[in-house]
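Only one protein chain is missing; all other protein chains are in place.
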Amino acid sequence: MTAIAVMGILLAACNSSAGPVLTLYNGQHTELTAALADRFTAESHIAVAIRSNDGVVLADQLLSEGSHSPADVYFTENSPELMNLEDHHLLAKLPARLLSSVPSEDVSPGGEWIGVALRISCMVYNPSLVTSHNLPRSLLDLAESKWDGKIAIAPTDSDFVPLVGAMLHADGPAATRSWLAAMKSHAHLYQNDESVTNAVNDGEAAIGIINQYYWYRLRLEVGTQGMHSSLAYFPNHDVGSVINISGIALLAHAPHPGAGLAFIRFVVSSEGQKMLASGDDFEYPVLPGVAPNAALPPLSTLPTDRIPVTELGNDEAAATLLQTSGLS
Amino acid sequence: MSLASPALTDSPTARKGRIPTPPAALIAVCALVDLLVLIPIGITLHEALKDGVPHAAHLLASTGSWNLIGNTVEVALIATPLCGILGTVEAWLIERTAIPLKAVWSVLLVAPLTMPLFVTSYTWAHLGPLFQGEPGAIGIIVVSYSPLVFLLVSAALRGLDHALEEVAQSMGSSPLKTFFSVVLPQLWPALLGSMLLVGLDALVEFDAFVALSFQTVSTSIYAQYQTSFSSSGAAVLSISSILCCLILLAGERLLRGNRNYTRLAHGALRPIQLSPSMRTLPIRLGLLIIFAGVGIALPIATLIYWFTSGSSLALNLASLSIQALPASTLTSLMLGVSTAACTVLLAFPVALLITRHPTFLANMMERTVFLAFALPDLVAAIAISSGASTVTPWLYETVPLLIYAYVILYIPLAVVALRTSLGQIEPRLEDVARTLGSTPLGVIRRITIPLARPGIGAAAVLVFAFVLGDLSTTQVLSPPGMTTLGTEFWSNSSTVAFAAAAPFALALALLAGIAAILLMRWFGKRR
Partner (left out) sequence: MSELRCSGLTKAYGSREVISNLDLTVPDGSIVAIVGPSGSGKTTLLRSILGLVAIDRGTIHLGDSELTHGRTRLVPPHRRAIGYVPQEGALFPHHTVLENVGFGLPRKERKDVTRIDHILSIVGLNANYRNRRPHELSGGEQRRVALARALAPSPSCVVLDEPFTGLDASLRQTTRTAVAAALRATHATAVFVTHDQQEAFSLGDYIGILRNGTISQFGQPEDVYREPADPETAQFLGETNILTGTITKNHANTALGKLPILGHLADGPAHILIRPEQLHLHGSARPDDAGMQVHGRILSITFFGAHSLISLAVNGIYPKQILAHHQGHVPWDAGEDVFISLTGRAACFPAPARTPADPEGAIGRTPQQGG
């Protein structure tokens, strides 16, 4: 009996901490989101309740909740999830003024989500295993047999699918399939980009395919003296240089659309974007005029082969190909 | 309502194959438990088959899932017997040989079970390729779940009459032969029961296999969410996991034959005289050091290394993250305690039914509880989220719903712990209490519960530890804004902030250690 009474008290205690106004489903790094939400709450007096999980899982949860979802805003690391929710008519149209505040290639063509931050795919390499001038000239070159056993990839990381999508778009399914087959036989497979970065840094592999910010985060974590690796970018117009957009959207059935929109405005405002740039996230802010973290090279100096996000779509074709190749 | 209608006051004794009819009220409560367990399975099946069976079959065929099912079954088939052997060896070393500091070794051997699997696997993932892929997957199941076998088999060993072994040895049987001919047959129910749990867990393990880059049905379910962006693909894949679960349940029943979990009561057991063999002591100690070293010292050492070797900036971040430690510890504790209490409350009638009235119906009802392990956590959580958000929105994103999910995920563990304990209660004690004027409920209150206390404690601690170690369910079903030690660890470790993640992992390890000590105090009690 005592146990049941104690339980009741505990349950009540758990519940009393709830009662927020705005519900945010967050697939972005929790630390960044929490900092943004705290500042937003301080300024607007709107409390934010955050559910953090993998962006893909959150998208599926939003789909299964449908119109009953308690979520107001969805914030994620990759655009395909947003495209998918848009296809399912679960997102609300954003005001044109808001959309036009950032470059048009960083927003949904349908106007239902807006980009927040950018990052670029690149190579991390271990100079003791491969010299910088011996690095491959293209992502496709990694299929060559000389890289057998020297590459580290994370095919199950959501950052990997857009690369496959870009390749599919540029070179067609046959070439993509044979490249994936080569990866399957050549590469060391890791759980995610963090592990790939670690592996190359520790000398387990010569080259790893990652998004650039993981390398900076690792450097922050272990210090410069702990870094035994460098970053290298693929040349311009190579499929290896894919820009991933982290975006945010208002749910069509949001219980608090006003508060949700206010939060989105805040995140892409110059204040929110500056917080992003000054934090430890190492992503590029989308808002023109906001400088990225000083540690990063300016975005304009980086080689990019911008494939419109509409072309990448919701990634379904790429992901299916990836799955049939046996990599994920 | 009284638990006994007049025609149903048959005794709890199950001697000589006489099986008393279970009271209707007990059946009703157990049916309710079964129903709670079946809800997410029902939702998942509905989701999987909503476009018709042919569509589901097509999806299943097109995902290349045979390969995945092969992987899954392979790991379960290799890891489960290994767990059985390892756990039994550990139990034998502790219960039947002279080892110094037995209590300490017992706790160290149990600790890997209470240590959250996502922490252990995360440390393994950073130890190099040897600990990854299939060997890693098999290894982590063996290391983390063999303590379950150890717990149940050593409890069974303690309950065995040592005289039988002495008789066999006096007739010239070697210790090894004695073990296989006399001891093993009697341990069989406990061994099979615990191996069943291990096998079921291996089938649906998610966090650990993701961390170790090993693809099984449950990890590919994540890929399904990614590709089809619909739970129906994941639900279809789950059908294969449900089928595997059913096959395992049937297989265990077949192997167990007519042996029951209940055991004939007997008088006081004589204390065992252990012959201290100094010759094999180094070997035995060596084995224990290896088991405990891989199981618990390795992950803890990795965590401490992370915490101490980070850059000053990282440590700065870590010191910030520590501020969140008290709140998330408190939440984890509250969730663990409330879930443990609810789970034990619901598991008790099921364990009572199977030990006191082992009829066919009771067997089926108990088996049904094990179907809780048929779905990968993520699928079960999404199913509950989809059901609750549409049918009971007032319950959605509340702590009670989260606890419900935990309860049905971990209730088989509680049933097994309680079943063992209830089976060891002398049935005549309950009979005597009846004749002394106690009602059936009075007997449960005054005799059964006090005597089953070790099992109740063990069940609660097991569930508590597994709730601490849960990630998928918490992330999907917790009220937004709520953080636990597990979610904090995940948040930090997924952004390479190892030093910041380490305090949460260490707090989890500390709680796991306390849980292991309590578990051994209650379940490892010498009768």
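Going by the order they are written in, the chains are A and B; count residues from 1 in each one.
Note that in this section contacts are C-beta pairs under 8 Å (C-beta built on N, C-alpha and C of every residue); 3 or more make two chains touch, one makes a residue touch a chain.
Owing to the predicted nature of the structure, the values given are computational and were not obtained by experimental measurement.
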Answer for the absent chain's shown contacts is B
Quick one: say which of B:56, B:73, B:109 or B:447 touches the chain that got left out.
B:447
Option touching the unshown chain, where B:111, B:433 or B:482 are the choices
B:433
Interface with the undisplayed chain - residues on subunit B
4, 6-11, 13, 16-18, 267-268, 426, 428-429, 431-439, 442, 446-447, 450-451
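Note that only the chains that are shown with their structure count from here on.
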Within the complex, which stretch of subunit A touches subunit B?
3-4, 6-7, 10-11, 13-15, 17-18, 20, 23-25, 29-31, 48-54, 56-57, 59-61, 63-66, 68-70, 81, 84, 88, 156, 158, 161, 188-192, 194-195, 197-198, 204, 214, 217-218, 220-223, 226, 280, 314-316, 319-320, 322-324, 326, 328
So, in the complex, the side of subunit B touching subunit A is made of residues 63-64, 67, 125-126, 128-129, 210-213, 215, 219-220, 222-223, 225-231, 234, 309-314, 317, 331, 334-335, 337-338, 341-342, 345, 378, 382, 385-386, 389-390, 393, 396-400, 403, 475-476, 478-482, 487, 491-492, 494-499
